[in-house]
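Just one protein chain is left out here, and the rest sit where they should.
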Amino acid sequence: MKKMIIDERGKKYIVNNEDFHSDLGIVKKEDIINSKVGDTLITHLDKKFKVMKPNVNDYIDLMKRNCSILVLKDIGTVISHTGIGEGSKVLDSGTGAGAIALHFSNVVGKSGEVISYEIREDFAKIAKENIDNFFNGNNNVTIKNQDIKEGFDEKDLDLIFLDLPKPYEIMENCYDSLNLGGWLVIYAPYINTVETSYKIAKKLDFNNVSIIETLQREIEVRTQGTRPKTRMVGHTGYLLFARKL
Amino acid sequence: MKKMIIDERGKKYIVNNEDFHSDLGIVKKEDIINSKVGDTLITHLDKKFKVMKPNVNDYIDLMKRNCSILVLKDIGTVISHTGIGEGSKVLDSGTGAGAIALHFSNVVGKSGEVISYEIREDFAKIAKENIDNFFNGNNNVTIKNQDIKEGFDEKDLDLIFLDLPKPYEIMENCYDSLNLGGWLVIYAPYINTVETSYKIAKKLDFNNVSIIETLQREIEVRTQGTRPKTRMVGHTGYLLFARKL
Amino acid sequence: MKKMIIDERGKKYIVNNEDFHSDLGIVKKEDIINSKVGDTLITHLDKKFKVMKPNVNDYIDLMKRNCSILVLKDIGTVISHTGIGEGSKVLDSGTGAGAIALHFSNVVGKSGEVISYEIREDFAKIAKENIDNFFNGNNNVTIKNQDIKEGFDEKDLDLIFLDLPKPYEIMENCYDSLNLGGWLVIYAPYINTVETSYKIAKKLDFNNVSIIETLQREIEVRTQGTRPKTRMVGHTGYLLFARKL
Partner (left out) sequence: MKKMIIDERGKKYIVNNEDFHSDLGIVKKEDIINSKVGDTLITHLDKKFKVMKPNVNDYIDLMKRNCSILVLKDIGTVISHTGIGEGSKVLDSGTGAGAIALHFSNVVGKSGEVISYEIREDFAKIAKENIDNFFNGNNNVTIKNQDIKEGFDEKDLDLIFLDLPKPYEIMENCYDSLNLGGWLVIYAPYINTVETSYKIAKKLDFNNVSIIETLQREIEVRTQGTRPKTRMVGHTGYLLFARKL
């Protein structure tokens, strides 16, 4: 696991086992290697950095991103509803920048496995770098630069998560590839996509088929009083859940 | 990890390494021990059970519960927003029936740790049984039958999750016990509780303090058309997030 | 305008200019005729009734209803968004029990006009009785027991409100019948209905076309604290608005 340091302005940096350069000065390689979470590192300009335990969201905030990222409310709903955790085997597509794969990887751990299909070569390359960087080479995620619609041969999956156009075209293949008890989850911004997917899920003998939409509101506490924020996100996407039983 | 079997009516049972008795007949111990996920087991009355890979939600559905349980939408939000995962160290209180501890345990894995405080002896006992049963004795959860308000000495925590009355009474202790980068999360049904907690979090130098409310709607697909369900859950509780930075 | 009386249990009754009989005793015709709002009437059993100014919602609560009724949140949205008021000319279909016609009638007043089409004879009959009873025969509402899909010849309408299957079949006729500045509003529980109507509205040169969904939450104030209610109505219907400009 990499280290993260944070300066007094709250700016965060992932550090490697080498000298760290910034506008606040240089932190020496040895100081970084010998530090532990909570320590303070001093640059040659006498500026302070604190050593932090970064989490998956810190990494995602700092990594290279060339496309939009599934929001936390939807990722959380997928994890809690499907019950994936230590040791689970998960397939996702498309990879995008790798954020969802990182979240899945984070909860399935080293005894688990994440396989992620991405049709675009440029996306797959960046996602691979992001994930290798996260894991320091101790990796439970495999990025495949392939069109999942041409088929996939993974079996015994606990979760298949699809965020791609016309996901219903491969739902039969998904059914076959899931463990008994495994979940297919489809994320789609348009209701028409999940409507079609719902009908196909019913035909394919999936069970516990449901479509869920999650809304989150933030509450403001001011001196005048407490109230929900004036603006909120009205919609990201629908989540279709279907279980093989 | 225990096995789960499911009959043709969709009814699920956790099975141990012993003969299984039900109204559909008996499955022999050896058959259970030799089975793997996806296999079909036959009772002496010729009824079929399928062997499933149970997940944390299956266990929670089947375990003994004497109190209400945090809903999946809120558990998912806690996991995704705090970024806990493999190896995280989590403290929660009150334990209740142990459902939230099971969810945390499921995502932090064996290299992680969950400590759960419960003031009521009867709740702590049942939660302990539920969790031992889930893990078959290979346990990363410790239930403590203690009043967390009298103090706790765990350190270097990545997440403290509080679902108890007047959580703001121990927020200073929580701040001291968190890792740099660690999160305090408070769940409360009443806005007054999170309002008070918000003000104290600000005084205690917590960062990224926010209050979030999550709403989930289910969409129905019928032959006549598609629509959100007529009834929905309007409120469970607010989640206050505060990070030590 | 009729009078309403309310007993000490909060039960409300519409009264006519005749003796009033209830389980709490009899109020004499003369007492009713001579009373004004706020007065107390005494039965021969010495029970008290207060004389109230009933509003349109009181009438609707007490009238004969054989079908479901558009909820207040949707009626309010129609009135405020279309800006109908004194003197407006409104057409609605189907009438149902007449609740929406009563609401429209209430805000357009005697200088306005409401025409309401109902295909079912039994519904039209009850709605007519309900409305005659409300107005004591001084009526700005006309109920027509006709299928609006076979055509209607009202012109210069400020609002056409449709709550019926396949409303998009008569949208062209609606366009022709509206005043410049008039609104067509379609209420439908299924998203597919408003989706189709939206596309047709765009083709027909309607302006300001939008689809709105209204959610209402109720807040509870208890001694322990304040919170939204646990259960809420998740959906009634969508409202499509389209203006002729």
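For reference, chains read A, B and C in written order, and residue numbers begin at 1 within each chain.
Methods note: a contact is a pair of C-beta atoms (placed from the backbone, for glycine too) under 8 Å apart; a residue touches a chain by one contact, two chains touch by 3 or more.
Not measured: the values here are computed from a predicted model.
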{"item": "Where the missing chain touches chain A, by residue", "value": "189-193, 217-218, 224-236"}
{"item": "Sites on chain C contacted by the missing partner chain, in the whole complex", "value": "1, 4, 6, 10, 37-38, 50-58, 72-73, 75-88, 103, 105-111, 156, 158, 179-182, 191, 194-195, 198-199, 207, 210-221, 226, 228, 238, 245"}
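Here is the rule we use: only the chains that are shown with their structure count from here on.
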{"item": "Same vs different contact residues, chain B with chain C, by half of numbers used", "value": "same"}
{"item": "Turning angle required so that chain A lies on chain B, C-alpha fit (0 to 180°, nearest 5)", "value": "180"}
{"item": "Chain B and chain C: spacing of chain centres that average the CA atoms, whole Å", "value": "47"}
{"item": "Residues of chain B engaged with two or more neighbouring chains", "value": "191, 217-218, 226, 228"}
